[in-house]
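Here is the structure we will look at.
Omission of a single protein chain aside, the complex is shown with its protein chains in their original locations.
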Amino acid sequence: MSQMVQTLITGTLVGGLYAVFSLGLTLPWGLLRVLNFAHFAYVFLFAYITYELAAVHHLDPLVALAVTIPFGALLGIVTQALTSKASLDTFGTLIATFGLFLILQAAMSLYWTNDLVRIPLTDNPYFVRAWHVGPYTIPFVYACAFASAVVLCVGSYFLLERSYTGKAIRAAVQDPQIAAAFGVNRVRVSYLIAGVAGTSAAVAGGFLAMLFALTPSGAQGWVAVVFASVLLGGLGNPRGTLGAAIIVGVAEAMTQRYVDPTLAKLTPLALLIVMLLVRPTGLFRPAVRIGQT
Amino acid sequence: MLAARRSLKLAGIALAASAMVLTGCAGGSSSGDNSSKHGADKSPIRIGSTLALTGPLAPTAIIHKVAGEQFVKQLNANGGLLGRPVEWIVRDDESSPETSASLYERLITQDKVDLIVGPYGTANISASMQVAQRHDMVFIHNSGTLVYAYTYKNQFPLYASGIKASQTGAETVFDAYASAPNPPKTVGFVVSKFPATNYLVYGHDGTPGALQVAKTKGLNVVLNVQYDVGNTDWSSIAQRVKDANPDLLFMGATGADGVGLLAALQQQGWTPRHQFYQFPAPGPMLGAGKIADGATTVTMFEPYEPYLSNTGAQDLVKLYPPAAKVAGIQYTVPDIQAALAWAQWQTLVAGVEGCKCLDQDKIAQTLEDTTVHTVLGDINFDPAQHNYYGDLSAIKQIQDGKWVVVYPKDKASNGATIR
Partner (left out) sequence: MTSTGPLAPSPLTRRPTAIKLAAAAAVLAVLALLPVIEGTGRNSSYLIVYLYFVFFWVTQSTSWNIFSGYAGYFSFAQGAFYGAGVYTTVLLVEHLHMSILLIIPIGGLVAGLTALLTGLIVFGIRSLSGEIFALFSLSLGLGFGVLANNVNAIDGGSGRVLGQVSYPAWLGSVNQMLYVLALVLAVATVFCARAIQHSRMGYGLAAIRDDEHVGGTLGVPTLRYKLMAFSIGAMFAGASGALHAVLINFVTPDAAFGQQVPFYVIVMSVIGGRRHWLGPVLGATLIYTTNDRLTNLGMVELNQILVGLLLTVVVVGLRAGIVVQLFRRPAATAVAAAVAVLIVEVTGRGGDVITTFAWAMLSGVAILLVPDRVYQMTVRHRPRWWRLGRLTAARDETASPPKPRVSGGLR
C-alpha cells in the first residue's frame, strides 16, 4: 500500500515538471495559434546553460534560475515577434519552428558535444536531498518543480480568467479585429503570453539540468509526454495542462513501478492516442473555442 | 549583348559566392587518395576505423583512441609496418551502429583505406562487421560479444569470452562470489538493452545466460528489470532494487550506468552488499564514492603479474598512462579496455608482418595458422570455433579505493580475495 502511495507522490511531482515544460507549448498554441516546436530546444538550451553555470562556473543551480528566467522571457518574446512577422498559419509555424529546432539542436551538439553531461553532485547538492515523511520520500528538486508548476499554471489561469489583461488576450484570440476596435493592443498582449511561455522554458530547463544527464538528442524523448499533456489539458488552458500533466505523470509512474520501466514511455502515447480518438479537444476545456483551425 | 551581360552578371554573382565558400572549405575534403604514389614504398599504410568519440559509449571509447594512438606512434617509431609509416584514420560514429556501418562503407569505398580495425562496442561491431564482410576485409575487433552472430570467416575477436560467452562469463562471476566470506543467496538483475549486456544475461538459442546460470547455481532471482541504453532516470529502478533487496546486485551496465544507479540508490538510502557491473567505465566507478566499495567487474588485463609478462605489456603500461592524462581521462591505469585496444593492433600487425603483404585473405590465413602474442596472452584463433579461443575472464573488485584482481586465484593481485 505504501508503495502505491509513494508511486502516486512521485508521479504527481513528476507531473509538475511535465506541466512546467508543457505550459510553454500550450499557451502560444492555444492563444496565439503558434505551434512552437522549437520550445523543446529552448528547454534543453536553458538546461545546458544551467549546466554550464553550475558545473563550470559553480553557480548554485537554483540561483541560476534567476539568471535564465529573464532570458527565457526574452527568447519567448523574440520568437513571437519573428513568427508574427512571418504571418504563417499554425502549420506553417510548426514547420518553421521545426527548422529552428534543428538549428538549435545542432548548435548545442557543436558546443557541448553528444556526450552525456550531468552537473556533478558537488555543484548540485539538491539532487540527493529529499524529505522523508513517514515511509515516504519526497525528492527536493521534484517538489520545487511541482511548486513552480503550480505557481506558473495557476498564475497564468488567474491572469487569463480574472484579470482585464487576460480578457483582452482571449478577446484578441477570438476576434482580433473587434478586439482591436475595443482597444486591445494585440502585439503587447501576444508578447506577454510569449514571455510567460519563454519563462516556463527556462524554469523547466533549469530543473531538467538538476535532475537528468543531458544530451542534445534528449529533446526528442519529451515530445510524447508534452504533447500528451498539452492535448489532454486543452489548448491554452493552464489549469487543464497542470491537471493533465499530473495524470500523465501518475500513469507513467504506475507503469514504471508495476509493469516495466521501458514500457513507461508507451503510457503517454497511449493516452494521447486514446484522447485523440475519443475527445480531440481534451479532457479539460480548451481556453478558447475556435471553429476551424 | 546587354542582356547576355546581365545574365553573365548573375552568373558572376553565383561564381563569387561559390568561390568564397570554396576557400572557406579549403583543405577539408578527404576524398583524395594521396597514397597512390606508384612505386613509392614509403607511402603510408592507411588504416581506417570508427570510434564512439561522442555519445553514451564515449567514456570508454576514448580509452581505445588513446591506446590506439600510442600503439601507432610506437609502431612508426620502430619503422612502421612493412617498412612504411602507418596512418590511422579514425571517425566518430557517435555511438550509433548505423553511423558506424556507413562510415566504414565510406572508409572502404571512398577513402580506399588499406586495412580496417573494428570500432568499440558490440552494437557498432556487429553492424560494421557486415560491411567488412561485404568487401572481404579482415575485421579484427576488440569488444564484440555477440559470439553467436559472428560467423564471418575473416573476423577475429579479441574479447576473449569463449564461444559460449554468456554461460562461461556468468559462471566465472558466480563462482567468484561463491568463494566470498558471505556468499549471496539472492540476486537482482538490472540489465541494459545494449546487445552485449542483453545477451550475456539472457543467453541465446540454447546457451544460457547469467539469469539461468544463477538459478543453476542455487541463487534466488528476486528482480529482473531492463532499461534502455542511455537511460538517465534511475529513481524508479532504484526504488525497485531497494524493494527487492537482493544480496547481489547484477547490473548489465555500460559506461556510466552504474554510477547513475548508485547515486539514485544513495538517494533512496540503500547500499548494495554485493554488486557486479558488466562493462562499466572504470574511472567513474571509482569516483562514485563509498557506496561503490566492493563493486566487481570482468577484466582481462591489469598492470600486475601475471599479465605484465605478456608480450607488449611493458610498453602498454609505460606509454598509456601519460597519454591518458594528457587526453583528460581521469583514470589512467591501463586495464581491460586499453589492453583490448592494444591487443587488437598487435593482432593486425602480426597478420600483416606475418604474411608480409596487405592481401586480406593472406592476412586472415596467417592469423588462423600462427600464434599471436598479445598483452592478453598468447592467442590461437580457432576457425572451428569462429576464431574464438577460450574464456580469459577474471574478476576485479574495488577494494580501498582501487581496482584489484580477486579471482581466479592464479590471476589475483597479491593474493587478494573477493570481499
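Order of writing sets the labels: A and B. Residues in every chain begin at 1.
Keep in mind that, in the parts below, a residue touches a chain if its C-beta (ideal position, glycine included) is under 8 Å from a C-beta of that chain, and two chains touch if they have at least 3 such contacts.
Model, not experiment: these values are computed from the prediction.
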| item | value |
| --- | --- |
| Sole residue of B:Lys193, B:Arg273, B:His373 or B:Arg419 that reaches the chain not shown, by the stated touch rule | B:Lys193 |
| Option from B:Gly48, B:Gly68, B:Pro97 or B:Pro321 whose C-beta touches the chain left out | B:Pro97 |
| Contact with the hidden chain (one of A:Phe101, A:Tyr142, A:Tyr191 or A:Phe207) | A:Phe101 |
| Interface with the unshown chain - residue positions in chain B | 1-4, 6-7, 9-11, 14-15, 17-19, 21-22, 25, 28-32, 91-92, 94, 96-98, 101, 105-106, 108-110, 123, 126-127, 130-131, 134-137, 146, 149, 151, 193-195, 198-199, 226, 228, 360 |
| Where the missing chain touches chain A, by residue | 35, 86, 88, 90-92, 94-96, 98-107, 109-110, 220, 223-224, 227, 231, 260, 262-263, 265-266, 269-270, 272-273, 276-277, 280-281, 292-293 |
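We adopt the following convention: only the chains that are shown with their structure count from here on.
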| item | value |
| --- | --- |
| Separation of mean Cα positions, chain B and chain A [Å, integer] | 39 |
| For the chain B and chain A complex, residues of the former touching the latter | 54-56, 58-59, 94-95, 193, 225-228, 230, 232-233, 235-237, 239-240, 243, 256, 260, 263, 266-268 |
| Chain A to chain B touching residues, read off their complex | 3, 6, 10, 113-116, 118, 121, 127-128, 130, 137, 139, 211-213, 215, 218, 253, 256-257, 260-262, 264 |
